[in-house]
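The structure is given below, and queries will be raised subsequently.
Heads up, one of the protein chains got dropped from this complex, but the rest are sitting where they should.
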Amino acid sequence: MKRLFLALGFLALFLALFLMEKGAYAQDEITIGVIYPLTGGAASAGRELQMGAELAMEIANGKMPELAMDMAKEAGIKSMGGKKIKLIFKDHEGNPTLGADLAKKLILDDKVVGILGCYHSSVTKAVSAVCEQYGVPMINDSSTSPVLTRQGYKWFWRTTPHDGTFTMDLFEFLKGLSEGKAKGVKPVPKEELMNLAAACEKTEWGSAASQLLEDYAKKYGYNLKRNLLYTAKSADLSSEVRSLLAVNPDAMLFASYTSDAILMVKTLKAQKAKPKLIWGQNAGFDTPEFRSTLGEDIVGILTRTVFSPKLGEVKTISTQINELYKKKAGYDLSDASSRGFTGVQTWFHVLEKAGSTKPEDIQRAANSIEIPGEQLVVPWKGIKFATSGEEPGQNIMGSGIIGQYQKNKEGQVVLEIVYPFELSTANLIYPFPGY
Amino acid sequence: MEAIRNALDFKDLPRSEVYLSWAVALFLIIFPLLPFSSFAMATMIQFLIFAVYGMGWNTIGGYGGQVDLGKAQYVGIGAYTTTVALIRWDIPFWVSMPLGMAISVLWSFMIGYPLFKLKGHYFAIATIATSLVLKDLFEVWGFVGAARGLHISPVKYPPPDFLRLIFKEDVYYYYLLLGFFFLAVFVMNWFRHSALGYRLRCIKDNEEVAKALGINVHWAKIKTYALATAYVSAMGSVHAMYIKNIEPEDTMSLDISVLIALMAMLGGAGSLWGPIIGAAVLVPMKSYLKEWMGAKMGLIGIDLIIYGFIIMVIAAVEPKGLWGLYERWKGKRSAP
Partner (left out) sequence: MASEVLLQAIVAGLLFGMVLSVVALGLTIIFGVMDIVNFAHGEFLMIGMYTGLLVSQYTGADPLFALPVAAVIGGLLGYLCYWLFVRLLLRGPMLAQLLGTFGLMLFLRNLALLLFGSEDRSIQKGILVGKSVVIFGSCVVPSTKLGAAVLAVLAFLGTYLFIEKTKIGKALQATAINPHAARFMGISTDRMNALAWVIGGAGVTVAGGLLVNFWAVNPYVGLLFTMLAFTIVALGGFGSVPGAFFAGLIVGIITEFPGIWDAISLWTGWNWMYKVPMISFKYTWVYLAYFLIMLITPKGLFGWKR
């Protein structure tokens, strides 16, 4: 009999464990679930995204009339009686299954109005499927695999341009280089940059990027001699780098997350690589950690990006937000933080337009909003989502830039804009100085 | 007939155990009616999945004493077969799951034959090696999506779909898994009473004696390994339909193999209830520790630290696991 009681006691403990649940959030707040990689190999980008998103939330919830943004004019969301936005951050560690679990939990237990995230394209893919299943709107601010908007989802919108755009930018840049359009560089004969070698990380994002490089290289008549996929988690990339160097490439192209991007550049240096051009597909090549760890070793490296502090020279709003961000983080806005910022900003506009938290209203609003380019920190023409065609939910007014790390007069390494050519803020350094 | 009678025959167990298992079964059946969060539901689903994985492992690892640390490869084969079959040829789950089991069993024969020439640690390490080789292959094999993995689109297959096993609510998966779980218990019970089960226990106790008794040791191990494989592969198929997003790094990672083996060993290898107890203790502990101390307090990894520590203590104090502790305690009590 005693044993039975013991067993029952055990069961009761079990039940008690399950019953402890979180209380619901207050009704006067609109909760958005934000899923980012706050730990793991891309943690530094995740923290950037988080700080950018938090800054946008602070601006949306407060009143800052000096900023020329709709979101700064009133405290909270006017159409809903000044309700505040609340972001619930979750950490997906770069793991798609975990991301999908978190999304489910946010939707069912935390009853979030919408989802924002997730940086890794693989995670975004899994999370967007969950959102689609439950009919919960999701805005993606930072994943660039073209596949994501080609799935025919009705609850998925993406603010950032995807890698199709960025890869085309790269080849347009190479073409312009041979036509002598680049600032401060004589026309480079195409034969001189004929041989390309690429290494991309092998999950969703890198695989898609690698495929795009292959396609565009063919289209533009370049010879992609080697196209490697590697594991972003690997702790040693020397055989990968040697394999790239074995084909004697003129330009080396990468799609890497944070820690592997750093390792890659270090290994290139140790192997005394001398390509004429190094280009990174954003992500790891555009994080503050990449800059601070490698210091002067990155001078001359190109990366596609959507933000550079240099943009302030043409856009006042970028400077203003950058100042606010600097106060918060201690350094400049970067690609990731500006995209996180823009993600929350888009959520604000969508909610303002929807006027309620009903998913159908949000869906309708998202399909019809148009944020003018003057209000954005990023150099896009605006935000307006495609409602039909091949890529529903994709922002059709986005564009990318290519930046190059250069040393300024004070000896700091900064990201200068070199493409589009008409926006260039400095002379292009060509060829890559080498180590 | 004999097999079915064996499967349903629990008479050799003490009465208290039978009553207790009835109570647990009843609880599992009514669980979705209770007002729990979706997190609790997800945890219970994980529990059911890992309990069945563990039962599969227990045949060869527990009753046979061959520590297999490569079960993830069969999770992978099962998961990939159903997903590829669905995406490429739209084959319903109920056809592709047995197909996956067949492929897994075939593969298990192929590698089982050489594997079982090894013993002890050498065998354990070799199973890890085979699992990693298969994972590396899947990571470059474009047909199965390479490292990007495969993804079941909710648009293409609208829920609920009983043929393809696509549901929106977890409760469908729960009852489905519960069905598999009960079935697995019955099959385990059959195995316990079967000639193969007895042979295997004899092999575990002393291989030389088993050989002298005329048991084909190598063949008995391979057969049991195939049985374990079938369990794991079937669950892998359901798991894939449940998570809808599979990739080698996740589905076939060594962590899965290790978790399967550890849960079974911790609960008590070589006993009917051991793997179930192991999963019932470790799965909720892991997910709740992770939620409370990991996510809320920022102590990343604390769940596995505690987990690892418990495993160390159990290994040092009572190698037969929690079930061994229980039996020892029971033995002390019934002694005069």
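The first chain written gets the first letter, and so on, giving A and B; residue counts start at 1 in each chain.
Criterion: a contact is a pair of C-beta atoms (placed from the backbone, for glycine too) under 8 Å apart; a residue touches a chain by one contact, two chains touch by 3 or more.
Note that the coordinates shown come from a computational prediction; the quantities given were computed from them, not determined experimentally.
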Next on the checklist: Touching the hidden chain in the complete assembly: which of A:L67, A:M80, A:M168 or A:L228 does that?
Outcome noted: A:L228
Item to check | Among B:A7, B:V67, B:A226 or B:I260, the residue in touch with the chain that has been omitted | outcome: B:V67
Checklist outcome for this item: Omitted-chain footprint on subunit B covers residues 65, 67, 114, 117-118, 120-122, 124-126, 128-130, 132-133, 136-137, 139-140, 254, 258, 261-262, 265-266, 269, 299-305, 307-312, 314-317, 319
Next on the checklist: List every residue of subunit A that touches the chain not included in the displayed model.
Outcome noted: 39-41, 43-44, 93, 202, 225-226, 228-230, 233, 235-236, 238-240, 242-243, 246-248, 259-260, 262-263, 266, 269-272, 293, 297
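Please note the rule applied: only the chains that are shown with their structure count from here on.
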Checklist outcome for this item: Cα centroid separation, subunit A vs subunit B, in Å, comes to 38
Next on the checklist: Taking the touch rule as given, give the residues of subunit A at its contact with subunit B in the complex, in rising order.
Outcome noted: 3-4, 7-8, 11, 14, 17-19, 21-22, 39, 90-91, 95-97, 100-101, 104-105, 108-109, 122, 125-126, 129, 132-134, 151-153, 202-204, 207-208, 229, 231
Checklist outcome for this item: Per the touch rule above, subunit B residues touching subunit A in the complex are 16, 19-20, 23-24, 27, 36-40, 42-43, 139-140, 146-149, 151-155, 159, 168, 243-245, 247, 249-250, 280, 284, 288, 295, 300
